[in-house]
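Every protein chain of the complex appears in place save one, which is left out.
Chain naming follows the written order as A, B and C, and within any one chain the residues start at number 1.
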Amino acid sequence: MKKEIGHKVWAIAEGYIPSYGNGPEPAFTSHETACILNTSEQDAHIEIFIYFEDREPVGPYKVTVPAKRTKHLRFNDLQDPEPIPRDTDYASTITSDVPVVVQHTRLDSRQAENALISTLAYPVIN
Amino acid sequence: MKKEIGHKVWAIAEGYIPSYGNGPEPAFTSHETACILNTSEQDAHIEIFIYFEDREPVGPYKVTVPAKRTKHLRFNDLQDPEPIPRDTDYASTITSDVPVVVQHTRLDSRQAENALISTLAYPVIN
Amino acid sequence: MKKEIGHKVWAIAEGYIPSYGNGPEPAFTSHETACILNTSEQDAHIEIFIYFEDREPVGPYKVTVPAKRTKHLRFNDLQDPEPIPRDTDYASTITSDVPVVVQHTRLDSRQAENALISTLAYPVIN
Partner (left out) sequence: MKKEIGHKVWAIAEGYIPSYGNGPEPAFTSHETACILNTSEQDAHIEIFIYFEDREPVGPYKVTVPAKRTKHLRFNDLQDPEPIPRDTDYASTITSDVPVVVQHTRLDSRQAENALISTLAYPVIN
C-alpha cells in the first residue's frame, strides 16, 4: 500500500483513568488507550502532550511505533516526564513525524461489569 | 505546538440526561459531558445552544476554557439561562472564538452497571 | 447562528435491532436511533434507505425534522414502506434537503444490564 494513511497531528479531548477496577489484571484494569497504526515504511516518532483543567500541559511523552506496526498505548503506562494522575480529567495531543491513525478506547471496570468506549481521535488536517 | 488544533463550531446530535442513576455520586451520576480541549494560547469563550424536539432552542450557555486547558463540561451542571430537562431528547451546538476539539461522552447509570458512550462531536468546517 | 451546520447525505454502516430486551419499556427496549439535528431555518425533509446483506434496499422512509429542532428517530418505529426486520444486519443512508447532523446510537438490553454505543454517522461531502 503506497498511499499515505493518516495524519501527523491528532487530539483526544476526553481522558480519565479511574483509580480502581475489578476483574483479573491487567486485562480488566481500568485503562485508557490510544491505538496507533503506522502503515508507513518509516518508524513513527510520537510525542504526546497531556492537558489538564487547572495546570500547565505536561510532555512530551515519547513513543516509537515501528514501520508497518500498530501500538495500543495505555496512558496508564506513561511514566516520563511523570505518571498521569488517576481520577483526573485530562485531554491529549498526539503528534508524529509520519502519518498515523489514532483511535481512543477506555475500559472502565469500576463496577462488576466493565464498560467500554471507543472513538476515532480528532485528525488535524496536515 | 504552534499549529491550530480544532474547529470553532461543533454539533452533537445526541443528548439525553436520565433522571436517575445508581452508584456513588457524583462519579456515577448519570451524565452527559462535552469534553473540550483548547490547545491555543488564548482563552476560548464558548457558547452552547440546546435544541429540542418540540420547542425553541435555548441559549447561549457561556463557558470559558482557559488557554492550554481542557474542560469536561457536564450538561447536567448548566443552569443559565435554564437547567436542561431530564429524560428529554436534545441536541447541541458549541461555538468558540478560538479553535477547540470537542468529544461527547455519556455515563448511563440507570441500571446496576453503568454504560458508557463516547464519540467525536461533529466539526463544522471553519 | 447563520452558518450552515451539517451535510445533506449521511451513511450508517452498522445496524441491528435485537428482537428482545430487558427493563421497563420503552426506555429500555433494545433500539437503534438516528439522532438528527436541523439547525437551519427550514424544515428538513429526510429520506432513509435501508440496505441488507441479501436483498434489495428498502425505502424511502420519509421523516420531517422541523426548523431548529432535533429528532431522535428510532429505526424500530419505521413502518412505511415496511418495518425493519429484527435480528438482521442492515445499514442505512440518510438524505436531507437542508444540511443536518446525524449521530447513531444503539441501546442493547438483551442482557440484564444495558449496553450503549454511539458514533457520528458518516458525512458525505456535499
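A few notes on this one:
Keep in mind that, in the parts below, a residue touches a chain if its C-beta (ideal position, glycine included) is under 8 Å from a C-beta of that chain, and two chains touch if they have at least 3 such contacts.
Just so it is clear, the model here is predicted, and its values are computed rather than measured.
Contact between chain A and the unshown chain involves residues 1, 3, 5-6, 23, 27, 33, 35-37, 39, 68-72, 101-103, 105, 112-120, 123. Where chain C meets the missing chain, the touching residues are 9, 11-16, 49, 51-54, 56-57, 89-91, 93, 95, 104, 106, 108, 110-113, 115-122, 124.
Just so it is clear, only the chains that are shown with their structure count from here on.
Contacts with at least two other chains are made by residues 113, 119 of chain A.
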